[in-house]
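Below is one structure; the comments refer to it alone.
The complex is shown incomplete by one protein chain, all other protein chains being positioned as in the whole.
Our next item is chain A:
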Amino acid sequence: MDWIGSLVLIAVGAMLINNFVLYYFVGICPFIGVSRRVDMAFGMGLAVTFVISIAALLSWAFTYFLLRPNAPLAVAVWEAVSPGSAANVDLSILSYIIYIFVIASSVQFVEMYVRKFFPALYKSFGIFLPLITTNCAILFACLEILKRVAGAKPAEVWGLHQALTLALFGGLGFTLAIVLMAGIREELDFADVPVHLRGAGITFIVAGILALAFMGFTGVDRSLAAVLLR
């Protein structure tokens, strides 16, 4: 029960309480740029969710086995090169470079795979895929995983299931936010907005009001924890 309960807490936290867009401000560029129509926004949201999960899987594996202090693979290499030198192996200085490499290459592979095997899907969201490489939400998820794997106490190191839950529900939270935004912007087309605020200005103000609404979820995690982790 605790096992599922902690995953539910991570999921609710990533999707609603600390929404990637409205709380951490990552992924603002597509949030502003691709939120003009609901169907486009939904496609973008799903593409991000998909890529973010794959990137989380890879970055968790890299962090767990290679980058964190005393990671098994790094220790094995150190021992093989010069026995006895593996006392404090820490490759986490390389993490940013490796993450960006992982994200860029996984986006490339996903794009190629989808184009080859799912042409219809590629037509509908393929155009967003290259844009996602520089989407900060993906790197942000990797960094959160780094924090929980490399920076945590040994007993609290995140497993793969926790990392994937964070990524999947973070992506779904992004989808929720961008679809809500697109729905509001479709209606805004009929509103009489002051001329200088049209475009980005009013979008940010609407996003501010959305963020205010999402602040209502603050504290939900504490009562959930009380129920789930008795």
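Going forward, a contact is a pair of C-beta atoms (placed from the backbone, for glycine too) under 8 Å apart; a residue touches a chain by one contact, two chains touch by 3 or more; residues count from 1.
Here is the rule we use: contacts and distances are computed from a predicted model.
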Record-based protein name (UniProt) of the chain missing from this complex, from "Fe-S cluster assembly protein SufB", "Electron transport complex subunit RsxE", "3-isopropylmalate dehydratase small subunit" or "ABC transporter ATP-binding protein": "Electron transport complex subunit RsxE"
Touching the absent chain when the full complex is considered, from A:V8, A:L73, A:I100 or A:L121: A:I100
Residue among A:L57, A:C136, A:L160 or A:L228 that touches the chain left out of view: A:C136
Residue in contact with the excluded chain [from A:M112, A:L212 or A:L229]: A:L212
Touch with the omitted chain, as defined above, among A:G159, A:G201 or A:G219: A:G201
Chain not shown, touching residues in chain A: 22-29, 32, 93-94, 96-97, 100-101, 104, 133-136, 139-140, 143-144, 147, 194, 196-197, 200-205, 207-209, 211-212, 215
